[in-house]
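Let me begin by presenting the structure, written as structure tokens, before commenting on it.
All protein chains but one are shown at their positions in the complex.
Order of writing sets the chain letters: A, B and C. Residues in each chain are counted from 1.
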Amino acid sequence: MATDKTNLQLVVNGILNENPIFRLVLSMCPAVGISTTVMNGFMLGIAVLFVQVCSSCTIALFKNVIHPRIRIPTYTLTIATWVTVIDMVLAAYLPEAYAKMGIFIKLIVAFAIITMRLEMFASKENINASFWDGIGMGLGFMLGMMALGFVRELLGMGTLLGYDVLGFKPMLFFVLPLAGFFCVGLMMAFFNYIEIVYKRAKRA
Amino acid sequence: MKSGESVEKIMWTVVACLVPPLVLSVFIFGIQTLIITAVSVASCVAVEAATQKALGRRITIGDGSAVITGMLIAFVIPPGVSPLLPILGAVMAIAIGKHLLGGIGYNIFNPALLARAFLLATFPVAMTSAWLPPLSDMAIFSYLGTPLDAIATATPLAVLKTQGLGAFTDQFGVGANLYTNFFLGWRPGSIGETSGLLIVLGGLYLLYRGYITWHIPVTVIGTIALLSWGFGGETLFSGDPLLAILSGGALLGAFFMANDYVTCPTNKTSQLIYGVGVGALTVLIRLKGGYPEGICYAILLMNPVSPVLDGFFKPKRFAPLQGGAK
Amino acid sequence: MTTHTIRRILLSLALVLALPVLAQAQDLIAGKSFGKAPNEILVTFASAVDRAAVENPANYRVYEEQDPDIKLNLESVVLAEDGKTATLTFREPLNARLPHVVAVSGLAESGAAASFKVMKPYLGYLLSILVGSLLINNFVFTKYLGLCVFFGTSKRKDTAKGMGLTFTMVMVVSAIMSWFFYQFILKPYGLNFLQIVVFIGLVSLTVQAVDTVLRKVNPALFNAFGVYLVLVIANCVIIAVPLILADNEYNFLESFMLALGAGGGFLLALYLMSSVRERMELANIPTTFKGVPIAFIVAGQFALAFLGFSGLTLF
Partner (left out) sequence: MKDILTIIFRLTVACLLAGLVMGVAFIATNKAKKHNIHVNEQKVMLSLLGYSAKNPAPETVAMHEVYRYLVGEGEDLAMGYLLPLRDGSFSFVTIDLAGTFVAQAPVAITAEKATEAEERTLAIGAAIGAGKAIRYADQTIVVTNNGKRTAYLLPGRFPGFKTFISAILALDPNFSILGLEIMEHEEDPGLGGEIVQNYFKKQFKGKSLETVKKLEVVKTPLPDEYRKALEAEKNGLGAEEVAGIQEQYKDNDIYALTGATISSRSVTNGVKAMVKKFAYRLAILDRVLVEQHIATSF
């Protein structure tokens, strides 16, 4: 079975229709825990993008030699390997950002989204499609995290990417990790609302 | 609700019971408290009307439930804060805490306390330091327009927690004098923390009318007294139970918040357990926790336990009662 | 490598050799603890002692275990009426979080000396790890981990109970295995960078083992809980616990407590959330919020309530 979608469609699909955070409701822990600034969202997004793309390609490349009965362990091993690699790279070259992510970089290994994409997509498609699907999913995750980070950084600290935008701190609440619950809930509802409005407009 | 009377009547009676402490606090802290309360009530009513309109529901601001929430928010925050705080609190309490969950009768947490927890997390400095010292000369307009830093003081429980018993007795006295002052309300604190006397009178009136039952207030106060006596002192059984009840928001919490119809259990046995839980958590947070006063969080933590308790003691599935949000 | 190992053995030998000294002190000292006031240490002697000698501060040498060269300023020693309990009062408050060493000499007629450690009870420390991970740092509401499974399986009470119990079980077993692997293989051989792979492998292995055993031993239980086992692997709490253990260098008992607390906390969160969500089924929730969004908002309210535990120090 090969996908009939073009590369661009695969990417857009990951960002919009099957956005890992807001539509598939997967990998919520970092979305709540560390989406406090745009930069945090971007950094973790990069890490996830890297792991997703590398794992997707690896699995797509070796899909014919992976024994079906040890499918899941192989996926886990693949993901764990790439997570270890990105973990070491970030720790070495971006120690400050790495310190902010804390344990969440290592926890990418347990992100349901990556395993799910390997099982549902990469194990059936060719490398090219898997690569673009990985890019789409990674970007979707990254953009979702950055959108959350945008709202929380602006409202919580009055800054964007560390630059002072508002000149004052509107509400400390939004930088508290627990505000992530409210932000994710409200943003999800917002996207649901947009979908309803969009469908209604289409029908009319 | 045990009595056959209408929701509106009960709600407005509760409001009436909350007015005497408010009036007294105007004499203690000045007109500032009245402004905060007015802003809080007005914004709660406005937010209720706005959310109900936005969600296409019937607008029910006349039933008094939003007014009660507004008053209670003002009762649990420091009187010296900026009026912006109760407005934000109203959004949290009414819109997010109540209407998103299905409106009146369906909220899981007590809206006013949710607002307090939210404000405490958002404005930790203002919420822990904007207390006003009691006025000695009845000049109720004194604090208007004075910058916060110049007047901020500390509540008795905060003094006890951070500076110890010595500083506490230095500031607030000892013995009968201390108890009288605390019972009448002559001390820094939120409106709901001032006059134990008026709060108890209001609570007793509600009991007399049968609008609330004795189970929760008695168990909450009893547990606080017992545990504070047991563990609050230097050695076992040397704490001061009377002081524990009179300081902080113990009385307001026991009479007006813990037994809110919607968020407390319906069954009598569960109510007793629930009351003990609230009391125990209050003492735990007061003695060992990071905050000077614990009853707010104790009630919030027990709120989600009430459906569990009801499930244990009442095998049949129950439908939430209509109305009765406070 | 070899000299290193020898050094390690020597070090532990030195510790073992030092033990009799501490044990000897036990004969003279019946009890010791930090006092209620921040600048006190209470010492109870096993038998009546010479008052003049006990109350002479010069007979004492008290220091924080890590700073043996810095003697703490002992203001006075007061022996209680019973002649056994002495209160050591210091000029400055002590840091009760650190173990203190008290060395006494010239007490009895034979000039007996004793040296003993005063620290908060270890059991209290273990319990505080348990309560800490159960409530204060609840993995769901204050550490924001395991949310996918949390939202996925908290719709019904029965599911929540099953998931929580399975989860706690797998968590404890895998944490213990990870601890052994970390202490005896990863750390000594400098293979720390393999943490992630090893831990996730151990978790999968535990899940597989529990699956097989349960299927054979108790098919009824397997039918009830089997479905959750697969979900356990995709839960970040289960991999977070070994990582935290490795980071904090916890010992075996401490690791066990942390895993138990984390699992129990997850069970608690799931159970409370599920009973709340069952109640919410009857509520008229706005369409755009139905399902997951409202669950998030409620979880946020839970997290606000759990802030009440922040800063709680039990022992």
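Rule of thumb we're sticking to: a residue touches a chain if its C-beta (ideal position, glycine included) is under 8 Å from a C-beta of that chain, and two chains touch if they have at least 3 such contacts.
Since this is a predicted model, take the numbers as computed values, not measurements.
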Contact list for the unshown chain, restricted to visible chains: A, B, C
Hidden-chain contact residue, picked from the options A:Leu16, A:Ile46 or A:Ala91: A:Ala91
Contact with the hidden chain (one of A:Leu77, A:Met116 or A:Val151): A:Leu77
Residue among C:Ile29, C:Leu194, C:Leu268 or C:Leu282 touching the omitted chain: C:Leu194
Chain B residues that touch the omitted chain in the full complex: 124-125, 128-129, 149, 152, 162, 290
Footprint left on chain A by the chain that the document does not show: 65-67, 69-70, 73-74, 77-78, 80-82, 84-85, 88-89, 91-93, 95-96, 172, 175-176
Residues from chain C at the interface with the omitted partner, ascending: 3-4, 7, 10-11, 14-15, 17-18, 21, 66-70, 95, 97, 115, 193-194, 197, 310-311
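Here is the rule we go by: only the chains that are shown with their structure count from here on.
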Chain contact graph, described as a line, ring, star, complete graph or other shape: complete
Chain whose mean Cα position lies farthest from chain A: B
Most central chain, judged by mean C-alpha position against the global CA mean: C
Whole-Å separation of chain centres (CA-atom averages), chain A against chain C: 33
Computed distance of Cα centres, chain B from chain A, in Å: 42
Per-residue multi-chain contacts in chain B, two or more chains: 96, 118, 121
Chain C residues counted as touching two or more neighbouring chains: 286, 289, 294, 297, 304, 307
Residue numbers on chain A that touch chain C, as the complex places them: 25-29, 32-33, 72-73, 76-77, 80-81, 83-84, 87-88, 103, 106-107, 109-112, 115, 177-182, 184-186, 188-190, 192-193, 196
Chain C partner contacts - residues on chain B that touch it in the complex: 55, 96-97, 100-103, 106, 108-109, 114, 117-118, 120-121, 234-235, 281, 284-285, 288-291, 294, 296-298, 300-301, 303-305, 307-308, 311, 319-320
List of chain A residues in touch with chain B within their complex: 171-173, 176, 178, 182
